[in-house]
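One protein chain omitted, others in place.
The chains carry the letters A, B and C, assigned in the order they are written, with residues numbered from 1 in each.
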Amino acid sequence: MPEKIPEKMKAAVLCGPDDLQIKEVDVPSPAPFEVLIKVMACAICGSDPTVIKGNWPNQPPFGGFTPGHEYSGQIVAVGPNVINFKVGDRVAIETHKGCGYCENCKRGKYTICLNYGKNETGHRHYGFTTNGGYAQYVVNHVSTLYKIADNVEFDEAALVTTAACVHFALDNLGGLLGGESVAVLGPGPIGLMAVQLVKALGATKVILTGTRESRLKVGKEVGADVIVDINKEDPIEAVMKATDGMGVDVVIECSGSKKAAEEAFQMPKRGGRISLIGDPHEPVTVNLRKFVLDDLRAAGVRGEGMGDCKRSLALFSAGKIKAKPLITHTFPLEDVNIALKTYMERIDGAIKVVIHPNG
Amino acid sequence: MPEKIPEKMKAAVLCGPDDLQIKEVDVPSPAPFEVLIKVMACAICGSDPTVIKGNWPNQPPFGGFTPGHEYSGQIVAVGPNVINFKVGDRVAIETHKGCGYCENCKRGKYTICLNYGKNETGHRHYGFTTNGGYAQYVVNHVSTLYKIADNVEFDEAALVTTAACVHFALDNLGGLLGGESVAVLGPGPIGLMAVQLVKALGATKVILTGTRESRLKVGKEVGADVIVDINKEDPIEAVMKATDGMGVDVVIECSGSKKAAEEAFQMPKRGGRISLIGDPHEPVTVNLRKFVLDDLRAAGVRGEGMGDCKRSLALFSAGKIKAKPLITHTFPLEDVNIALKTYMERIDGAIKVVIHPNG
Amino acid sequence: MPEKIPEKMKAAVLCGPDDLQIKEVDVPSPAPFEVLIKVMACAICGSDPTVIKGNWPNQPPFGGFTPGHEYSGQIVAVGPNVINFKVGDRVAIETHKGCGYCENCKRGKYTICLNYGKNETGHRHYGFTTNGGYAQYVVNHVSTLYKIADNVEFDEAALVTTAACVHFALDNLGGLLGGESVAVLGPGPIGLMAVQLVKALGATKVILTGTRESRLKVGKEVGADVIVDINKEDPIEAVMKATDGMGVDVVIECSGSKKAAEEAFQMPKRGGRISLIGDPHEPVTVNLRKFVLDDLRAAGVRGEGMGDCKRSLALFSAGKIKAKPLITHTFPLEDVNIALKTYMERIDGAIKVVIHPNG
Partner (left out) sequence: MPEKIPEKMKAAVLCGPDDLQIKEVDVPSPAPFEVLIKVMACAICGSDPTVIKGNWPNQPPFGGFTPGHEYSGQIVAVGPNVINFKVGDRVAIETHKGCGYCENCKRGKYTICLNYGKNETGHRHYGFTTNGGYAQYVVNHVSTLYKIADNVEFDEAALVTTAACVHFALDNLGGLLGGESVAVLGPGPIGLMAVQLVKALGATKVILTGTRESRLKVGKEVGADVIVDINKEDPIEAVMKATDGMGVDVVIECSGSKKAAEEAFQMPKRGGRISLIGDPHEPVTVNLRKFVLDDLRAAGVRGEGMGDCKRSLALFSAGKIKAKPLITHTFPLEDVNIALKTYMERIDGAIKVVIHPNG
C-alpha cells in the first residue's frame, strides 16, 4: 500500500545570503509530466555554496527557495501524463531540464538550453532556479528521472551527476579510446570519479594530480596509476615523465584552480585533448602556441548531459565505478548547515557529504 | 490589427482508406506552448499516399483526422507559455516533435523518439499521428516552428523539410566535406534538393541518376554535374567513369527503389559513405563484401531532425538552395484530390505539388 | 651479445593451391625502415585458408610466398633509418602497411590504401601480398611494429590484431559509450575478443550469440552477460528480451554468416549502430525499412587500423582483455598443416591455433 503523503514537510529554505533555515512548508504537487519524490539522499556539490550565497544567475528570491541538486529518492505520487514511471520507483535525478524546443535542446544540448532560468518556458535547473532536494519531498519532471537498479543504494545514486558530468565531458571531447592515457587534475569528488570512469572506459594510464595527500590516497585506491603531489613535484614534468616525454592523450581539469587550468594546456601529447570541467572563476593566462602548433582540442562542460545519467547508473550497477569511497559523511536534514561547513572546510577529511532528509 | 479567427474552417478529413473529403470543422485552439497557424501552403509528400491509404502506424481513426505535413503559414493566435513567437510571424514547420524526455530525445534524436505516436507523452507527428496542414488552420507546438525570412515565400518554405531531411541525412553520415564527390540516386523532390544542398555545402562533383528525362533535366539546371539516365547507362559504371574508377565519396539514395538501394552499396570509393533516405519497401539483396573490405559506412534517415529546418531556411534565404524549380503545380484546398492524383501519377511533369488552403 | 642470424631458415612456402610446404629458404635482409624479426608465435586467422587456396587478390605467385599474418617475435636486425626500434625489442606486428601517400593513407585509413597490393608503391600486406610469419624470420616495415610490454607473452601478442580489428570496428562506428548494450554475433576468436573489449570499454550488457556450446561457454567466462544458442532460441527475440524490447545500442557481426548479417540489421534500438566485421561471402537480403526509419548506422571494417594495435596491447598489458582463453592449441612450424586442419575443422574444440616457428 502506498505511503501516505503528508501535507507539510521540512525543507532547507534559503532566507538570505548564506542563511539556510529548516522550515515547515507545503509538500508540492506534481503537475503534468511531473512526479513527487520522497528524497532519500541529497549530496552537497561544489556549486552549492555559490547558490547559498545567492549568487547563481536566475535563482529564485530568498524566502521560498530550497537548493540541493544531487539527490535520489522514491516516487510517491505521479502527475498527469506520466507513463514511464510509477509510485514506488527508486530514482536518481539530473539537475537540468531544457525547454525542449530551443535550438540547443533540439540538438540534445539541454544543459546549455537557450532559455536557461526562464521557468515559464519549461526550463528547470533543480536546486538552482527551482526548488531542489534539501527537503523531504520535491517535484521533478520526468525528463530528469532515472531508475536505479536494485543493487545501487540511494547514497550512491545521489552522486550520479558527478559521474555523468565526466561522462558528458568525454562526449564533448569526442569520446575516450581504449588504451589512452589520461591526466586528471584535482582529486575532489569529480576528479576521483573521473579516475574511475576513465579506467572503466579503457584508459590504461591515469595520472592524478593534487595537493591533499588523503585525497590522492583515495585516488590511488580507486585506480589512479600515478599520483602526483603538486606541492612536491611539478605536475607538467610528472605527466611527461609518466608518458615517456610525450604527454597524455587526454587531460581532465576538475580542480577549478587557475594554475591547473593553465597547466592543462601544456600536458597533452601532440593532437591531444583537454576537458575543462572546473570553472577557474578568474582569468587564466595560457600559452596557446602549443595549442595551435600541436593541433590540440579543448571542450568545456557545464554538467551532466545527453542522458548520460542513465549510462553512469549502468556503470554503478555493474560495479565499474563506485560512489562509496567518496562519501565520507552523512547528516540528517536538520544538520544541513553543519553538513555544508563540513564539506566546505573539508573537516575531518570530508570529500562528499550527503544529507538524509528522511532519516 | 490582427485578423479575426473564424470558428469554423475547411479541412481535408480522411474518412476512410483513400477517402479524403473537404469538410467544415472547428478551428482548433492552441494549448500551452502551441500556436494557431493560418496555413498558406502545404506541399504533398511521398509519404502522404501511405497515410491517406490509412497505413501509417499510430495514425488517428478515420473521420477526424487531417493529413498534410509540409506546410507554412502565419501565426494568428498563441497559447499560454509561448514567448518566442507572436501573432503575425510567418513560419515553416517541421513534422516531428519528440516527447522531449526519452533517451533519444535527450540526445537530440527526436525524429526517432521512443514514444512515437503516443500523443499523451507529448509526442506529435503532424499530419501523421495528429492533425496536419491540409486545412485552413492548424495548431503546432513551438518546438516545430521556424521563422521565415522576408525574402522566402510560403510556397518555398513549405518545402523546408525536403531540404532539412537531406541536411540531417548528411549529419547522420558525419557531415559532407568541401570538394567531395556525391552520387544522388533518384531525381524526385528530395533528390533534386539533395543536388542543390550538397553543391551549397561544397561538393564539387555531383552525379544524378534516374529514369525520367524531364526530372534529370531539372537536376542539371539546379547544379548536377553529370546526369545519368539509368535506362540507357549502367549507373554504377557511370559513377565509376565520372570518378576515374574510384567511386564517389558519398552516395545519397533518394529513390526508394530496390535496385537503387542495392546499387548504392557498390558506388562509394574505399572508405566512402552511403545515406539511405528512400525506404525500399521490400527486402534488398546486397553484396556486403565491398562494404566490409572497403570500410564503408551507411546511415538511414527518417526525416528532418536536429533543428535542421533552421539551417535549411537560412540557405533558402541566402539563395543557395531553391524550392521553386521543384514546384510544378499549385491547387486550392478544394482540389486536394486532384492535387494528389497529379502528384502521384506525375501528371504533366509534376514534381512537387502545393495546396493553398487559404486561396 | 646479440644472437647470430643464420643464412638459411625454415619457412612454410605456398607451392600451389592448398599446398603449403616447409622449405629451407634464405633469411631475408631488412631494407631501409625495415627490421628482421625472429618469429616466436604466429596465429592462424580465418582468412588464412583463403590465402592458402591461392584466392587472395594480388597475392604473390606460388613457390616463393610464405603466408601468416598474426605474429610476434624479437627484433634481431635493423635496416637503415630505423630509429625507434632496436635489436632485442619484443614486438607484435600488424598486417597492413599503406603506401603512405594516397588519399586514404593521408587520412589515416591505411588498411584501405588505394594502392593495395602494389608493392612498388610501398604498400605491404604481410602474409597476404608479401611474405608473412609462417617462417623463422620475417622482415617488417617499422610502420607495422608495436613494442610488447614485459608482462605480455608472445602468444598473446600474436593475437593483437584480433583485438585491434574490433577496436577499429568501434572507431568506424564513432566509438562505444560507457553503459551501452552490445550484441556480439559469432563466438569465434574475434567475437570472443569483442566481448572482452566492449566490456573493457564500459559496455554493461553484452549478449553473445552462436551455435557452439563450447565457444559460448568461453564467451560466458570472458564476460558475456547473456549467451544465446541460436539453434535453441531466435537471436533477434533473445536480444529484444535482454533489452526490454528496445534492442541494443551496438551490434557487432563477427560470424561472417549470411543469416547473422541479415539479423544484425534487426537488432539495434532506434538510433543504434551495426558493425560488420564478418564478410558473408554471399549476398545478404536485408529489410532496410528499419534502417531508414530508425536512423540506424552501419560500418564495415577490413581489419585493424589507426594504430589500434598499440591501444590493444595496452589493454593486454593492463589485464583488461586476455588472449589466452582463446588459444587452444600450439604447434611447431613443421606441423603447420596439422595446425591449419585443427583450426579449420575445429578439432578438439580448437578456437585459436598458434604456430611456434622457433620451437
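As a convention for this text, contacts are C-beta pairs under 8 Å (C-beta built on N, C-alpha and C of every residue); 3 or more make two chains touch, one makes a residue touch a chain.
Here the structure is a predicted model, which means the values were calculated and not measured.
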- Could you tell which one of C:69, C:90, C:109 or C:215 touches the chain left off the display? C:109
- Message: Touch as defined at the start, partner being the missing chain; which of C:55, C:81, C:151 or C:214 qualifies?
- Response: C:81
- Message: In the whole complex, not just what's shown, which of A:10, A:109 or A:124 touches the removed chain?
- Response: A:109
- Task: Could I get the residues of subunit A that touch the absent chain, sorted low to high?
- Result: 104, 107, 109, 111-112, 114, 172, 174, 246, 261, 270-271, 276-281, 283-289, 291-302, 305
- Item | Missing-partner contacts on subunit C, residue numbers | 33, 81, 83-84, 100-103, 105-110, 115, 118, 120-122, 141-143, 306-307, 310
- Contact footprint on subunit B, counting only the chain that is left out: 167, 171, 174-175, 177-180, 197, 200-202, 204-205, 310-315, 317-318, 320
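The rule we apply is simple: only the chains that are shown with their structure count from here on.
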- Message: What pair of chains is linked by the largest number of C-beta pairs in contact?
- Response: B-C
- Item | Length of the line joining the C-alpha centres of subunit A and subunit B, rounded to whole Å | 40
- Euclidean distance of C-alpha centroids - subunit B vs subunit C, Å: 43
- Item | Overlap residues in subunit C, where contacts from two or more other chains coincide | 174
